[in-house]
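Note sheet for the following structure.
What you see is the complex with one protein chain gone and the rest in place.
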Amino acid sequence: MDLRRFGFILLIIIVLFGLVVFIGQVKSPPIVIITSMMATTIAVATPLTLGALAGVFCERAGVVNIGIEGMMLSSAFFGWLSAIYMFHVFGFPVGVSIWTGVLFAILSGMLMGLLLAVLSITYKVDQIIGGTVINILAVGLTGFLNRQLFFGRGSVFGGNVPNSPGVLPTLHVPVTEIFSPLCHSAECLQVVTSINKVFDQKPVAISAILLVFIAHYILFYTRWGLRARAVGEHPKAADTVGINVFKMRYASVIIGGGLAGLAGAYFTIESVPSFEPLLTNGRGFISLAAMIFGNWTPIGAWTAALVFGASQALNINMQLFRDVIPPQLAILQQSYVVGLIPYILTMIILTGIIGRTTPPAADGVPYEK
Amino acid sequence: MKKLYTLLAVLLVAALLLPACAPAEADCSSEDVFCVGLVTDVGKINDKSFNQSAWEGVQRAEKELGAKIQYIETADSKDYDKNIATFADENYDVIVTVGFGMGEATVKAAGLYPNVKFIGVDQFQAAETPGVVGLNFPEDNAGFLVGALAAMMSKSHKIGAVCGTDVVPPVWRFGEGYKAGAAYADGMMGTTTEVFVVYHSDVGFDKTFTDPEWGAATAKSMMDQGADAIFGCGGITGNGAITAAAQAGAYAIGVDTDQYLTLPEAAPRMLSSAMKLITPGVFDLIKAAKEGNFPVGNYFGAAGYAPFHDLDSEVPANVKAEMEKINAGLLDGSIKTNVPPVKP
Partner (left out) sequence: MQADTSSDLPSKGFLRSALDAMLVPFLAILTAVVLGGIIIAVVRGNPFLAYYGLIQGSFGSAKALSETAVWATPYIFAGLAVALAFKGGLFNIGAEGQLALGATVSALIGYALPDWLGFDLPAIIHLPLTILVGVAGGAFWAAIVGFLKAYTGGHEVINTIMMNYIALNTISYLLNGPMKDRDPNNVIARTPLIAESARMPEIFEGLRVHWGFVLALLTAFVIWWLLNKTTLGFEIRMVGANPDAAKYAGINVKRTIIVTMTLSGLLAGMAGALEVTGLNFRHELGFSIGYGFDAIAIALLGKSHPLGVVLASILFAAMRNGATRMQFLTQLPVDLISVLQALILLFVAADAIIRYLYGIKTKGERVVLTRGWGG
């Protein structure tokens, strides 16, 4: 990702944070606001990052994946469902059930990826249609099963949704424990404990960040990554040097599905322990935007996801500080108006003002031998 | 040949489909068959929130009154009329319509089907229509009670509420009642409590109630700012906030029903719930319809606060006493929430 774009994104995030600190300082100390904003940003960005990474993998290999939303939704459901089954039906302990849930979420994401691969690579169905099929199928299937399994006459659990075994534990980073002895004032202590909140994250959120760098390494510094990109740029040329285009595309799309599956796990196994129909609420499409915003690079997509996270954090904080918003900024009280920010930013980015976005050359084109 | 066989098989299935058996069932037009139908607002019957509570009231009528019951889920607001008519045309005796959005369709249907009794949950009747009763709740009172409780229990003197959209009047009344309750408690205890109330504003009404992830993120944000009691008011979105609060060790406050019972994940930290007793309200009205003393206009159901359950020992005796006093004051009208029925 080029530096100019990185600088632009950084600038946006700083402006968003600065705005909240400026308005909220009469109520809360800046360090509390900043760390709280950071925590919210990371939380909101986690599924978006994973979804965008899913997009990067598919599209770098030349398969447009518009079905990320459906992949997330179905894996959120099946991950949650398998955790419940493990816990209630097979009687496994909580920890085992939860982690099985994560595993199944990833697996069902991969399965959806496989479906997209079969449709778009083997049957050469238009890739956008393949994605649309996945989206509609996921809505119908999860809604239907959620009802039939848990509600009404003859349902599996006698009409009650059994409670899920729980959510993934927070991994505590002992920032407070290490640094608080060095503090001699209450302010310092507050800073340390506030910062600790940013570091205390759950497994999926942490792995999302790690995966950004792992994906970057794989795509740009390994033979496999080179091949995947070659397949997405010049499949003919790749074929002539002996790369199996179909195999590479299958692998990439299934990996992408797995990443979207992990994003699904975030919703029902890490964040809140329940499934609701349509709970992904369009986040798959936002992921897609983040991927393009970040110019089809893992790190770029991640920073874009952070922009979406930061604007969500701005929106929440503007409501918290609603009564201290100065009159000249009264527009910020309108959450619908604040809500527009990330979408408008995305469109500005797409106009190419700060560097053109260039998709992989063979993205969306079925390969015919 | 293969094509021929498969086509034949397919045609066979199609032929089976066509003369489908017309269902033979109990006839609602007969005097001795008491039929109750429920039409949900746009949303699912198993929403663990108001649609489901209303349906549980109808189910109670099946058990206790021997009613024949059925529901229809509305998928789009333009189907309101048709969904109500589906029951009315089958001569159902009572039709329960859930949600303020169906208010107009319900009144309209009452004009077309004068023999049917309509129960409109959360539908305030500005004018009386024969055959329609609006089942309403003083949500502001319930919000007031838990707001006062949260303010009295908070150690940081910062409390929060994470709600669905304020476009829905009952939700708004919960949120504003919460603020008013906290202010009342402050006046009594001489404290200053900061109240964060955040309403979810998404582009679809239904989405604002089904976004647990947003609810959790918002609750965390409030707790980062020091809040130590979170009221989740707004279906599934609120559930997300409640669960997040409980996980972080803050006080969690539920809504609508005693969520200690419906949200086991949050139960250990569940301080109370702002209750709006839809299930008994719906049942009582169905029973009234069967017994022939169906009211007209508005019927006010009960609202209150749920027991403290696991945290009972943490609540000081004076707080408990104050809560009872406030509840009594709200009931006899000596304490007023001053929350208008609709957002101005």
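Labels for the chains are A and B, by order of writing; each one numbers its residues from 1.
Heads up, the rule we're going with is that a residue touches a chain if its C-beta (ideal position, glycine included) is under 8 Å from a C-beta of that chain, and two chains touch if they have at least 3 such contacts.
All values derive from a computational prediction rather than experimental measurement.
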item: Contacting the left-out chain in the complete assembly, out of A:31, A:94, A:141 or A:226; value: A:141
item: Among A:47, A:109 or A:130, the residue in touch with the chain that has been omitted; value: A:130
item: Candidate in contact with the missing chain, chosen from B:33, B:72 or B:319; value: B:72
item: Residue of B:57, B:101, B:254 or B:304 in touch with the missing chain, whole complex considered; value: B:101
item: Chain not shown, touching residues in subunit B; value: 2-3, 6-7, 10, 13-14, 16-17, 20-23, 41-42, 70-73, 75-79, 81-83, 85-87, 90, 100-101, 124, 126, 167-169, 201, 203-206, 342-343
item: Residues from subunit A at the interface with the omitted partner, ascending; value: 59, 64, 66, 119, 123-130, 132-133, 135-137, 139-144, 147-148, 152-154, 277, 282, 285, 288-289, 292, 334, 336-337, 339-340, 343-344, 346-347, 350-352, 356-357, 359, 361-365
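Everything that follows uses one rule, which is that only the chains that are shown with their structure count from here on.
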item: Geometric centre distance via CA averages, subunit B-subunit A, whole Å; value: 32
item: Subunit B partner contacts - residues on subunit A that touch it in the complex; value: 27-28, 32-33, 35-36, 39-40, 43-44, 47, 143, 146-147, 150-152, 161, 163-164, 166-167, 194, 197, 267, 271-274, 276-279, 281, 312-313, 316-317, 319-320, 335-336, 339
item: Subunit B residues touching subunit A - in the complex, by the definition given at the top; value: 44-46, 48, 194, 196-199, 201-202, 207, 210-218, 220-222, 224-226, 236, 239-240, 243-244, 247, 263-265
